[in-house]
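Input: a single structure, listed below in structure tokens.
Only one protein chain is missing from this complex, and each of the others stays in its spot.
For subunit A:
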Amino acid sequence: MGSLQLLPPSASAHAADMDWLFAALLGVSAFILLLVFGLMILFCIRYRKGSKVERGNRLGRTWRVEVAWTGLTFAAFLVLYFWGANLYVRIHSPPSDATDIYVVGKQWMWKIEHPGGQREIDTLHVPVGRPVRLVLTSQDVIHDFAIPAFRIRQDAVPGRYETLWFTPTEIGEYRLFCAEFCGTWHARMGGTVVVMEPSDFQRWLDSQDPGPSLAQEGEALFSSYGCSGCHGGASTVHAPKLEGLFGRPVPLEDGRTVIADDRYLRDSILMPKAEIAAGYPPVMPSFAGQIGEDDLLKLVAYIKSLADKTADSAERPAP
């Protein structure tokens, strides 16, 4: 049996900011609570049945009082709202230099893949002081990746990529939970986040059997699923070239323009008819149900790795 803990460990820059917000919320609440309880107790004692205090001159018209306390309450609420909204916007704006780590939830484990190809299950190693962006998805039901020490969590939704970023500030081991009910062993779907010195982290990465990187594996899948037949450099089919695509705007057949991000690539593989690139016949078959989440991540990572290449430089035959 543990002692009576009041606050969880605080291990990220955001955690400290959140605790201040918590303090502000507590302060406002304590003020209102003391006011209401104080007045209630005061009135209950002073105006109890039989007490001989003056009861004349009661407040007749009430609307001034009503407007005053409604306005003041709402003003206090607005301050709290903006404070929380500001932090929320910040935890949705990852810095551009954040390292992407891919997380796939499945009943009942977290599968984690580092960009270098290192894999782990239910444990996440990260370096201290460096921003990390998690790209989350799920292979079956909705899960939720929760790290109380960082004061953040995000649902991992099947069929979508959600992101979550943080910069750890304290070395140590912290709990990781699944926070969205996902079936029988929901309570056991968790693990540890290990925050390490960058040098230790590098040593840890090196000690893992890296295997091929995500992009390299994706490149192999690109041939084995037959993608290269149309999208490869030597193909005669009129298909969009993928080199230099990631992160750029794509004009669509219906006149809209979308940014070619993780979501767009993933949807284009699974639902190619949904957002057709302008000028291309909609001939691509859907791969829904044929490519698992793991492989999808690798394919997307491969297409991402082509972002800096041009169609010409990829004119070599596929490996």
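As a convention for this text, a contact is a pair of C-beta atoms (placed from the backbone, for glycine too) under 8 Å apart; a residue touches a chain by one contact, two chains touch by 3 or more; residues count from 1.
Note that in this section contacts and distances are computed from a predicted model.
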item	value
Per UniProt, the name of the complex member that is left out, chosen from "Cytochrome c oxidase subunit 1", "Glycerol transport system ATP-binding protein", "PTS sugar transporter subunit IIB" or "Lipoprotein"	"Cytochrome c oxidase subunit 1"
Residue among A:D155, A:E170 or A:D261 touching the omitted chain	A:D155
Residue among A:V141, A:C230 or A:A307 that touches the chain left out of view	A:V141
Subunit A, residues in touch with the chain not shown (by the definition above)	1-8, 17-18, 21-22, 25, 28-29, 32-33, 36-37, 39-40, 43-44, 47-49, 55, 58-59, 62-63, 65-66, 69-70, 73-74, 77-78, 80-81, 83-89, 91-92, 107, 140-142, 144, 146, 148-149, 151-155, 157-160, 162, 175, 177-188, 271, 288-289
